[in-house]
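Working notes, structure below.
One protein chain is absent from this view; the other protein chains keep their places.
Labels for the chains are A and B, by order of writing; each one numbers its residues from 1.
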Amino acid sequence: MKFLDIAIKDLYQIFKDWKTAIFLVAGPIIFTLMFGFMFGGFGSPDTTTDHRLPVWVSVGEDTPVTQSFLAYLENSSVIRMTPVDPARSIEELQQAVNDEEAAGVLLIPEGFTATLIEKAETHLEIILDENTTTGITVQQEIGTAANRLQTAARIARTSVQTYQTFDDKGDSNQLYHDAFMRALQAWEAPPVTAIETRTAPTGSQATSDENAFAHSLPGMMAQFTIAGLIGAAEIIIQERKSGALERLLGTAVPKFSILAGHWLAVFGMIFLQFIVLVSFGQIFLRLDFLAAPWATLILSIASCAYAASLGLLIGILAKMPEQSAIFTLIPMFIFSGLGGAWVPLEFLGEQVRQVARFTPVYWVMTGFKDILLRGTTLADIWPSLLALAGFFVLFFIPAVLIFYRKRT
Amino acid sequence: MKSLTIALKDMGRSFRSYFALAFMFGVPILMTLMFAFLFGGIGGEEQAFTVPVTDVILVNQDEGSPHLPNLELDGQSYTSLGAMLVDLLGAEDFSELMRIRLAEEADARSAVNAQEAGVAVIIPPDFTNALIGQSEGQVAIEFYKDPELSLGPQLTQSIVMGIVDYFSSGTISLETVMTVLGEHGITLSQTELLELIQTLTRFSEFDQPESSALTIILPTGPEVEAEPASLVQNILRGVMGGMMIFYAFFTGTSTAQSILEEEENGTLARLFISPTDTRTILNGKFMAGFLIIIIQVNVLLFFANLVFRINWGPLLPLILFSIGLVALSGTFGIFIMSLVKGTKQAGVIYGGVLTFTGMLGISSVFTGGTPVESLFEVVPLIVPQGWAMNALKASWSGNLANTLLYTGGMLIWAVFFLAIGTARFKKRFA
Partner (left out) sequence: MNGQAIKVQNLDKHFEDIHAVKDVSFEVRKGEIFSLLGPNGAGKTTTIGMIAGLLKPDAGEVWLMGHSVSRQPKTAKAELGVVPQEVALYEDISARANLNFWGKMYSLRGQKLAGRVNEVLELIELKDRATGAVSKFSGGMKRRLNVGVALLHKPQVIIMDEPTVGIDPQSRRKILDSVQHLRDQGVTILYTTHYMEEAQELSDRIAIMDHGEIIALGTHQELIDIVGELDRITLTISGDSAKAVAVWQKIGGVEEITSEDGVLHLLVKDSNQILPGIFEAAATVDVRINSVEIREPNLEAVFLHLTGRALRDS
């Protein structure tokens, strides 16, 4: 049981510094909130915050047609239109997009209405960066709207042409306007619409608001698990530097007990972090971890176990605290980047998605996302558990071997 | 002169340390290389953003319509618009975006649940009737999506609905024309109606929908040089810039930490015993930090431009940003180290303070150019790294005014940190 004593001593050393405790607990919470909010974490319909992409519009001519077009765009669920002074220069507007004040700027030029009526064509200009996903999204949305406008103009023209075969003296202008507006309005209730559904934790097929925290929290949990290892590894380093380790080795405590004690302390530290984050997610972020309590518990244990092994290895390898910082931050960035904690894997190539499976962060995130987004149970997350067990072995065995070799 | 001697001695020791070199250069470059790998290559060639191929399962429940028993397209016959839609989605034009297969509804949902497909597209039984105006009310195509994916299923939905829009346009056109003509007192004969229908519902002539003319203007400012960055280069620029800022602060802190190390190993006392005043000694230590960061920033900027072909924007804003970064990261380190008692607290400093503030400050790297809520434009400014990141972004977009603004902020931070750090060290060594 001496390893327990060692673990308790280590935990005391870690947490007696309140700054460490705050970092370990507050850090991931703050980042989770931040990233969740950034990506529309609380985006339910009744919030007053508009999470749509801001798009400026500079209107070169004010006509019923342009007004109708803008009114139509106002109904977009993706972009939020904001009129700007048409006197602003192109350069100013380009700068606004560059500075990320706007996702794009729509320019409705003079002559737009005339071209639409005469030729049933829309000629628009958009300032956006087509090399960003934001730009692609804005382009698609405005393009769809412009297509419908164009179609409405063609319908109106056809209406007038048909009408004129019957009565070439009638009020075709009024007819054109009526047909155009009716066509545009008809697009607001087309015959076929889209309904989006997703798998949801309760298994229901109902449409659900996407809880962005379900994506950000697992990523931050996985990432900050590793970041916290710097402090934990330092305990091991200081023990060696101060000579206390030599002293301990001179006692009857077996070497493995020393390792086990240190490992257990790191495990305890990370597990405490997980408890806080899971509780926080459950209570404040509406993430239903407890829908699958055993899965959450076992996955948490597996995640903490592998991370503790990594922390043990770092503590054994590093000769000084600065080294432990490097040995920790490099895997943190690599595992988090490759594992999908920063950029969702769907944005990355197939090759990368395959490589991601070789990172522990991928399996931690996959496991928790399965629990939160798909309502999977313990039986379903076995791939994650198996992989994390593998990572535990991968880091623990070398730690033991190196420690034994150095101390022989 | 003695200050310079002390500074050069510290610089020499830093550059002799593999770990210091790893922090200064190795890690930022490694991270950027990793992202270059993630996005499929190192800049220089035209690296277009490759949208992921999404596995799509189509469930065609369309029963067709007795009013439209036969459809033809490119010599092929279809019994329903749903069948035509399925065939159109399988065209080669879409093969880079979607891998299509057919299944029954239950199997399709299971496949999405098991992450074997990104989205199941379920075409309702009344699809054809709705499109030709023969159903009561609207019908809906259900997109049953994998909750972990966003872009792929979204693009699939856009493509499907784009085609459906084209189908819909015929119906809308017909209904609208009929209604409007009726309101203006025109009633069509059977023959005229048939002719109108054929004109407006030319499904057989379906091609890619004629797009409106959308001219894209790139947001390159007047001072920014010619070639716009590809998506990959944009991402790498953000990552490299963020890493450079992140690790410049590490460098500033570790060089300031040498004051504490020397205090602990006795060489600082020895310096104080020598005929060298405290101010000279501290100046030398501080100068070392600034010089090292200058080298670090320049090497990283140059390396990124040379290897990743990252365009940092016009020179003047870049110089301003660099000055601000050197001043701020160096003085931040002095300030932080003046607060701690000894090197034993280094772990908390590196692991906690620097990592946390660094990630908070460069968090905009992760939003990928999305304009974020105003609150989150402000949050990174709580930490000095946030000012550096904003200055860099203003710099590479050629916005001199904003670069000056943020650099000014950085310098104000720097003065504050230097004043407090110096005062605390002087008091400590009085």
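Keep this in mind: a residue touches a chain if its C-beta (ideal position, glycine included) is under 8 Å from a C-beta of that chain, and two chains touch if they have at least 3 such contacts.
Nothing here was measured: the structure is a model prediction, and the numbers come from that model.
Novice: What are the shown chains that the left-out chain touches?
Specialist: The omitted chain makes contact with B across the full complex.
Novice: Quick one: which of B:67, B:101 or B:270 touches the chain that's been left out?
Specialist: In the full complex, the listed residue that touches the missing chain is B:270.
Novice: Give me the chain B residues in contact with the hidden chain, please.
Specialist: 2, 5, 9, 12-13, 16-17, 265-267, 269-277, 430
Keep in mind that, in the parts below, only the chains that are shown with their structure count from here on.
Novice: Under the definition above, what is the set of chain B residues touching chain A in their complex?
Specialist: 19-20, 22-23, 27, 30-31, 34-35, 37-40, 49-50, 52-53, 109, 112-113, 118, 127, 130-131, 133, 135, 138-152, 157-158, 160-162, 164-165, 167-169, 171-173, 175-177, 179-181, 183-184, 186, 188, 196, 199-200, 209-222, 228-231, 234, 250, 254, 343-348, 350-353, 355-356, 359-360, 363, 366-373, 375-376, 379, 393-394, 397-399, 402
Novice: Which residues, counting only chain A, touch chain B once they are in their complex?
Specialist: On the chain A side, the touching residues are 17, 19-20, 23, 27, 30-31, 34-35, 37-38, 49, 51, 53-54, 90-91, 94-103, 107, 121-136, 139-140, 142-144, 146-151, 154-155, 158-159, 162-163, 166-167, 170, 175, 178-179, 182-183, 186-187, 189-200, 205, 210, 214-215, 227-231, 233-234, 238, 321-326, 328-330, 333-334, 337-338, 342-344, 346-352, 369, 373-374.
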